[in-house]
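With one protein chain removed, the remaining protein chains of the complex are shown where they sit.
Coming up: subunit A.
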């Protein structure tokens, strides 16, 4: 089985800035990979280079066994892309939008309508894209990326600026897509999103991939103590939670107890530091 994505020692430079600095990354077929990182970490540049939009300064990116650069028209129908901005034709309705994208990929209009239904936009089909809410536009954008049933899907911060309900709905959709055998790569700066969706997480900062592992492994590696918060707000920090909880049970104090192990957020802050980013 070949890897869906193979990136070797990839570097992208803008002037003095090394946006991507010697990244090596492998994504297996059918895998769901989240690329996490603060703003300006180089996530979008990395993604766009793998998609084939940019010529690598050095190193290589191979997608589905084919080189990503130069633009390869035989590769393009096999990948689906949602860019960070909502890339729509101006003043078209949602339906016209997805029909246009379907036509670009030689997909029948009926299939496009199915996708509108799937992302819950049937009622908004005749609304112009300018009149859609942020979440609706985001869903339409994803539907446009998936309308040709690609093997590999790239999503650049798909849940940015969505309300909690819209995020959950989108997560369900993305899980469905992944479970139907497609490889998904998404960038995000929401920890919970990566933790819930991704098989493996790559944490990126200053153009480098700091770690690439399953969320559970990353949290284990952090080796953070467990925090047990009791109903009366007393906090117990321990490295032996099982024993501690047994002791609390004997004392009859388990009601209202909250147990917090390390989270991906702790891992992230541990790796990238706490200073503000632009």
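Methods note: a residue touches a chain if its C-beta (ideal position, glycine included) is under 8 Å from a C-beta of that chain, and two chains touch if they have at least 3 such contacts; residues count from 1.
The rule is simple: contacts and distances are computed from a predicted model.
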| item | value |
| --- | --- |
| Omitted chain, identified by the protein name its UniProt record gives, among "Hemerythrin domain-containing protein", "Zn-ribbon domain-containing OB-fold protein", "Pyruvate dehydrogenase" or "Transport permease protein" | "Transport permease protein" |
| Touching residue (missing chain; options A:2, A:87, A:214 or A:261) | A:87 |
| Residue in contact with the excluded chain [from A:76, A:127 or A:224] | A:76 |
| Residue numbers in subunit A that touch the chain omitted from display | 48, 51-53, 71, 73, 76-77, 79, 81, 83-92, 96, 99-101, 103-106, 128 |
